[in-house]
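One protein chain omitted, others in place.
Then we have subunit A:
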Amino acid sequence: MTAQEIGVQLKNDLEIRIAKVFSVFDVHSDNFIDTRNIGNVLRILGCAPTEKEVHEIMLATESAEEPGETHLSKFIAHITKLLMDEAMKPASSDEILDAFKVLDPENKLYLTKEYFGKLMSEDGEPFNEEEMADMWAVAIDPITDNIPYEFYINQLKHKTDLYDMAYQVKDQIARAEKDRRRPDRMRSRTHFAN
């Protein structure tokens, strides 16, 4: 996929990466996706937004001319800034473990299906039936019917270099900005010398 082919200027590796994931949902190859797929795009990229964060982005990037659709350029512009600010960064395994520990004050090292199920389907940003079914497929120990959460955490580890990439791009931009300013000072100096 080249910049010319898709008709949108991609200025760096980060934008290319975003465009590639975006294109998976671009059904008609016209650089638009259904706005409701934004959550998917973000998560596949490697971000871990809350549903609320997804909504904010949906609202901010939805096209005015084509309601219900989001264009690649607007999406890139909005997201690159967020990524460089390290928004929606996925938690480390330790942080997730801490979250589970909050739910397991007696330190049993597992949660019951009943408790966890109720929590996940009724509180926070609840899962719907389909999401619950998907979760049980990986989370539950079929023999004890419990969730041994440490094991679960290890099952679903997923590393990403997205934020490293964002950092590098941010760095490049900052340095390019510095270089842009420097020649003025150089010029005035040489002028003096002459």
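Throughout what follows, a residue touches a chain if its C-beta (ideal position, glycine included) is under 8 Å from a C-beta of that chain, and two chains touch if they have at least 3 such contacts; residues count from 1.
Convention: contacts and distances are computed from a predicted model.
The chain that is not shown carries the UniProt protein name "Serine/threonine-protein phosphatase with EF-hands", picked from "Fanconi anemia group F protein", "ATP synthase subunit delta', mitochondrial", "Serine/threonine-protein phosphatase with EF-hands" or "BRISC and BRCA1-A complex member 1". Considering A:Val8, A:Leu119 or A:Ile140, the position touching the chain not shown turns out to be A:Leu119 (whole complex). Summarising the interface, subunit A meets the missing chain with residues 1, 20-21, 23-25, 27-28, 30, 32, 34-37, 39-40, 42-44, 47-52, 54-56, 58-59, 62, 66-69, 90-91, 95-96, 99-100, 102-103, 115, 118-120, 122-131, 133-135, 137-138, 156, 158-159.
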